[in-house]
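The complex appears here without one of its protein chains, the remainder shown in place.
Going in written order, the chains are labelled A and B, and every chain counts its residues from 1.
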Amino acid sequence: MSTAEDVIVEPGTARKYHTGSWRSKKPVVDKEKCINCLFCWMFCPDNSIIVEGGEMKGIKYTHCKGCGICSRQCPKDAITMVEEGEE
Amino acid sequence: MPVRLTEGHRLCAGCAEPIVAKQVLLATDKPVVVANATGCFEVSTSGFPQSAWEVPWIHTAFATTAATISGVESAYVSLKRKGKISEDIRFVAFGGDGATYDIGLQALSGAIERGHRFMYVCLNNEAYMNTGIQRSGATQRGASTTTCPSGTCIPGKKEIPKDLTKIIAAHKLPYAAQASPHNWKDLIAKAAKGFEANGPSFLNIITPCPRGWRYDGANTIEMAKLAVETGMWPLYEYENGKWTLTGETKRIAEGKMERRPLADWLKAQGRFKHLLAPEWKDVVDDIQNNLDASWDELLRLTKL
Partner (left out) sequence: MKRLAMNGDQAVALSWKQIDPDVVSSYPITPQTIIVETFAEYVANGEVGTEYICSESEHSSMSMCIGASAAGARSATATASAGLAYMWEMLYIAASMRLPVVMTVANRALSGPINIHCDHSDAMGARDSGWIQIYAENVQEAYDNSIMSFRIAEDMGVRLPVMNCLDGFIVTHAIESMEPLDDDAVKKFVGDFKPIHPLLDVKSPHSFGPFDMPEYYFEHKYAQQKAMENALDVVRKVSDEYAQISGRKYDLLECYRCEDAEYVALSIGSTAGTMKQVVDDLRAEGHKVGSIKLRLFRPFPFQDVAKVLDGRKGVAVLDRALSFGAAGPLFADVCSAMFGNSSSSPAFNYIYGLGGRDVGVEDLKKVYFDMEDGTAKAVNYLGVKL
């Protein structure tokens, strides 16, 4: 029955779809300025802020669509949007 | 907390919907089952054979989200009573404003009246965005959409939106609230109350849409904040019959913060741009009058 009905058997498979290719601008983090408030994580629509052990470790460029919300919401201006390919 | 809605969904860059959903789903550590109305959120998170959902999820149709989750919850009640399942599960339904204010309102009203234990979350972006920005019962007065475009004779939507949160509160359910993703602490606290309410609960959440509102997607959170700070989207709760202001709305009401002018809201979005022309000043005045009246009414309710 697996794919015989319109039911998706495997969860979270959307990860296989790399929305990073949609991006025209790219967020670049300056970890010197980052205070790990994780606002970027809270407001990222695409689960593309990498957090390990409570620390912001970078951006998952495979899926980041480059919306710029993280950059706009960063209280320390630690994330800059640069033209894709110009960093 | 494991991720419940993954990356790789196909919502627009800067869409507020997955932000709201993340915050809502952070509010419980219990297993959840999600029902979803037809719309951007459903289409973009479920393209067969890929799903962005890590939790059980069901979409049936546009009008049916509240009814579908009613059925799921009834199955849960039945199977639990028969000893066939043991987990303590929470049920949440997501629908846009078209699905909630318009086509699915009857199903939602029925589900709340029947008292199913579930939380309904309206991802309110104030128009039918999935079909390309058509007016809904939630669209604001004066907003230009593709079915109420601003023309030389008619400046966008002629009518004020219905006050759905109060319509829902009139069902005298345990919990209803308005929230905004910019104030995530407030939103998560409300979602937590909704999840634990002993009966149906309702969250109406302002969910900015860069395409439909016509602003730069980087400003999504700013736009939600502006909605609250101008009083266009007050934050409040209706809990067991009592009305309470929260967040910035509470601070404004207490005089600890200025309510920002309506013009800030109108200027920030392309959908209102036409209203800045002098010939439509009466429309802006009308919006202002409605805003003031709604604000006063809300303050009265919270003082009762």
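Rule of thumb we're sticking to: contacts are C-beta pairs under 8 Å (C-beta built on N, C-alpha and C of every residue); 3 or more make two chains touch, one makes a residue touch a chain.
This structure is a prediction, so every number in the text was calculated from the model and none was measured.
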> For the chain omitted from this view, which of the shown chains does it touch?
Replying inline: A, B
>> One chain is left out of this view; which of B:V77, B:I154 or B:A170 touches it in the full complex?
In response: B:V77
>> Among B:C12, B:L25 or B:A67, which one touches the chain that has been omitted from the display?
In response: B:A67
> Where the complex has a chain not shown, which of B:A27, B:I58 or B:C148 is the residue touching it?
Replying inline: B:I58
> At which residues does chain A meet the chain that is not included here?
Replying inline: 1, 3-9, 11
> Residues on chain B that touch the omitted chain in the whole complex?
Replying inline: 31-33, 35, 42-43, 46-49, 51, 53-61, 63-64, 66-79, 81-82, 84-85, 87, 89, 106-107, 109-111, 113-114
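Definition applied: only the chains that are shown with their structure count from here on.
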> Distance-wise, how many Å sit between the C-alpha centres of chain A and chain B, to the nearest whole number?
Replying inline: 24
> Which of the residues in chain A come into contact with chain B in the complex?
Replying inline: 3, 6, 8, 10-19, 22-23, 42-48, 60, 62-63, 65-69, 71-73, 81
>> So in the complex, the part of chain B that touches chain A is made up of which residues?
In response: 3, 5-19, 22-23, 45-55, 181, 184, 216-222
